[in-house]
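To start, the structure itself, in structure tokens.
Just one protein chain is left out here, and the rest sit where they should.
Chain IDs A and B follow the sequence of writing; residue 1 opens each chain.
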Amino acid sequence: MNAISATSFLASKKLTLSDPDWVRYALIIATLGVIGLFLVLPLLTVLIEAFAKGWSAYSASLTHPDALAAMRLTLLVAVVTVPLTTVFGVSAAWAIARFDFRGKSLLITLIDLPFSVSPVIAGLIYVLIFGAQGWLGPWVSEHDIKILFAVPGIILATLFVTFPFVARELIPLMQEIGHEEEEAALSLGASGWQTFFKVTMPNVKWGLLNGVLLCNARAMGEFGAVSVVSGHIRGLTNTLPLHIEVSYNEYDFVGSFAGASILAALAVVTLVFKTVLEWKQNQDKRLKAKG
Amino acid sequence: MSISVNNISKHFGAFTALDNISLDIPEGELVALLGPSGCGKTTLLRIIAGLEQADQGDVFLKGDKVTDQPVKNRQIGFVFQHYALFRHMTVFENVAFGLRVKPRRERLGEAIIRKKVHDLLSLVQLDWLHDRYPDQLSGGQRQRIALARALAVEPSVLLLDEPFGALDASVRKDLRQWLRNLHHDLNVTSIFVTHDQEEAMEVASQVVVLNHGRIEQQGSPSDIYDHPANAFVSRFIGQTNVFDLDEQDNDWLQTAGLSTAHQKGKIVHVRPHDIVIEKSSANSDAFVTLKDWQHLGSLIRVELVKNGSAASVYAEMPNDQFKRLHLNKGDKVDLRIRHAHWFH
Partner (left out) sequence: MAQSNIMPGFRPAISFTLVYLVLIVLIPLSAMLLKTFQLSLDEYWAILTNPRVQASFRISFGAALIAAVVAGVFGFIIAWSLVRYSFPGKRVFDALIDLPFALPTAVAGIVLATIYEPRGWIGKLVMDSTGIQIAYKPLGITFALIFIGLPFVVRTIEPVLQEFDTAMEEAAASLGATRLQTFIKVILPNILPATITGIALAFARGVGEYGSVIFIAGNMPYISEIVPLLIITKLEQYDYAGATAIGLTMLILSFLLLLLINGLQWWVRRRSGQL
């Protein structure tokens, strides 16, 4: 029984803002149609195709040594690249959101750069460096280091494509929050690290997690860039997405979609977490606004 | 009657925003809908405009029933609290909007539209800003453009939602006077919503006090101030001392010259300027001590305490009168109540 409840109801019942019923229904049906056709149907198809020949064929495909090796490699790539990208994102956000320096907007543009580069080009550039005719090609082969068509190449390409994920999430968030709280902590005698872990981190944790989550999804799912540098060696340099491709091209559809079902499940889990995290973030914001 | 609303009720879920409101506003008045936030005043304004639909009741504009008419057919001018200027249009195009969206057969020629818009912009003294965008204007300028835009369609009534609410204090003072003068020149029946009683009293020719979705009182500013209909209005308009006769204020008020013999209620409200104080003689058994005073410009507000009570009583008097009393903090004073309002 107060002003707040009255205005919040107002927001939902503005007379002039209501579109005619036929417009409303047509747009909702169109929305559901597009989402159904382009988003829901593909998800269902993954499941249907994966189980097309029953549970045993599905589990056999997933426990095949090549599939297991692909999963292991995908996990390994994520375990290496996600922390690196996260550390980079945090340090870039700290420098950019907390300090003013010349060339800052150029730096932000450069951080965004990998987003606008085709994944195939992201692979190509490493081929140009480490390939047989590349800059470092002769040197690495002399020292018997395998980068291209091996795990290090895959990791490098993944580092490139996931490069902006965490930084991009954190920079606007930290800029929005401002640095008053950190200055307060410092003025109260906290050290730099104490300030970072006790003040900065709690404020940005949901946004950071969101960035890490998306980074992980991309690291596990990257196809184009990895495809160029991997060499498609079964059991050795095939990540899960490459395993899916190889199986599909060999008409092993159950094997292909069984692998796809794992990655699709990962995507759904990512979306659920993302939704929850964004909800948490908004809740924090609301609490702050109230307090 | 220029604007009439009959038995309007409006609920938002379990919340009653308006409870069976009826109101008549004669032609040419400048009316303030005054009340605390959440009292339903903005909802009432929006229902009159047609931006909101009442659950029951009817709205009449110039005698025509418009309850079922959408806002665009009601010929009203509405000025929004945050102005709602079209951000992508220049000031000129904003003001011209209402003229340009008219059906083709009613639409004026481009030359006439131009002249009309420039006349309106001159009226609000902002013609020199005609090619600016809203984001380049100050709050007071936006307010005046919003008003010019609403006037462009020659509305039969003008409705303003908290017209000064989003402005700085100094700009607000200027705009109040300006709005009053503008209304005087144009003579369009106008209603504005405000929670600021000072603003309502200063600008309006008629004040409607709302609380909890009901009309508490309607009348001219002096009516409302001098003859508040109930305790809520008395407390909401201006300042007042409140005494409760059940709490031993009885004796004390009698010594202050207020006859409590034939009580007309249990609560007494006394305006600060209706209390006269005098310095007591040295051996007086006066009840009241001068605690402190504050300058309010031409007036002095005196803070008094009754012996044995923590509550303060406030009196106001002109500066020079206070000086003549030669009072110091801690002095005992006699006081006399000239006039009081009784409530149950």
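Simple rule for what comes next: a contact is a pair of C-beta atoms (placed from the backbone, for glycine too) under 8 Å apart; a residue touches a chain by one contact, two chains touch by 3 or more.
This one's a predicted model, so the numbers in the text were calculated from it and none came from an experiment.
The missing chain, though absent from the display, is touched by one residue of B:G13, B:P26 or B:P70; that residue is B:P70. Interface note: of A:V77, A:V140 or A:L156, the residue touching the hidden chain in the full complex is A:L156.
On the side of chain B, the interface with the absent chain consists of residues 49-51, 70-73, 76-78, 80-82, 84-88, 97-98, 101-102, 132-136, 146, 149-150, 152-153, using the contact rule stated above. Counting the whole complex, the residues of chain A in touch with the unshown chain are 14, 16-17, 19-20, 24, 27-28, 30-32, 34-35, 37-43, 45-46, 49, 84, 87-88, 91-92, 94-95, 98-102, 107, 110-111, 113-114, 116-121, 124-129, 131, 133-135, 156, 159-160, 163, 179, 182-183, 186-187, 191-192, 195-196, 214, 217, 220-224, 227-228, 240-242, 244-245, 248, 253, 256-257, 260, 263-264, 266-268, 270-272, 274-275.
Methods note: only the chains that are shown with their structure count from here on.
Averaging Cα coordinates per chain places chain A and chain B 55 Å apart.
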